[in-house]
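Here's a structure for you.
A single protein chain has been omitted; all remaining protein chains appear in their positions.
In order of appearance the chains are A and B, and numbering begins at 1 in each one.
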Amino acid sequence: MVVEIQIASEGFNAHYDITEQIASVLPKFETSEGIAKVLAVGSTVGLISMRYEEGAVEDLLAALERISPREHDYAHYRTSNDLNGFAHVWSSIMGSSVLVPYKNSRLAVSHTHRIVLFDFDLQPAPRTIFISN
Amino acid sequence: MVVEIQIASEGFNAHYDITEQIASVLPKFETSEGIAKVLAVGSTVGLISMRYEEGAVEDLLAALERISPREHDYAHYRTSNDLNGFAHVWSSIMGSSVLVPYKNSRLAVSHTHRIVLFDFDLQPAPRTIFISN
Partner (left out) sequence: MVVEIQIASEGFNAHYDITEQIASVLPKFETSEGIAKVLAVGSTVGLISMRYEEGAVEDLLAALERISPREHDYAHYRTSNDLNGFAHVWSSIMGSSVLVPYKNSRLAVSHTHRIVLFDFDLQPAPRTIFISN
């Protein structure tokens, strides 16, 4: 079974805690315990587990900016005419696939372990997440 | 089926090769071949496959230190009063979900492909890893 959820993302550096949406899918699975597979579709998004609080988000975005600054001469602009070159790099480094354990059809992690979608693209867009057991 | 293992972690920059613990779970699975899902719980840990030897570990930690130095003015400190801001960044960049192939209920990778838990937090803590098929 695979479930698809949509996030109406605002684009550039938006981040969304999707933990509760994932939790709401778990009772639909045939098994009450296991590890769920979750991924975000797209090449300018990231999906990670993290302590989701303002400071940690700011620090992470600052580190990505140090690794690959937004204002920079990206080859992606020359080959695609798109100014989101940094967003592709950030997405590749962050990754967009995570695993999430569950027991008794509920998440088996503490309340501070959140699954967060990051969108680095310059335009708002609907973002798709797939969840399966 | 999901199996939980515990590591009594010493905290800051500790690393643990958990490959054998993963291997010991495989015979319990209903299927003798597949890809196991493995994840470490927590927002200051990392879980990766790597060549696990002293030099490679040192190089990786040095790269993380370049990306996001331990001594730095992290927003996480201002919002949570916790000095482990760098640990959250390192964890997000490293990731904490890996896949591991198995055949005949044994790992289907060479002996040098190790699954390693990193703990960047400043305090010792028990760390939980979930494994499922």
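Assume contacts are C-beta pairs under 8 Å (C-beta built on N, C-alpha and C of every residue); 3 or more make two chains touch, one makes a residue touch a chain.
The model shown is predicted, which means the values in this text are computed figures rather than measured ones.
From the options A:S32, A:S92 or A:T112, the residue with contact to the unseen chain in the full assembly is A:S92. Contact with the undisplayed chain is limited, among A:Y16, A:Y52 or A:Y74, to A:Y74.
By the touch rule set out above, chain A reaches the unshown chain at residues 1-2, 4, 37-39, 41-44, 67-68, 74-80, 85, 88-89, 91-93, 95-97, 130-132. Hidden from this view is one chain, which touches chain B at 33-35, 37, 48-51, 53-56, 58-60, 62-63, 66-67, 93-95, 97-103, 108-110, 112-113.
One rule holds for everything that comes next: only the chains that are shown with their structure count from here on.
Distance between chain centres (mean CA atoms), chain A to chain B: 19 Å.
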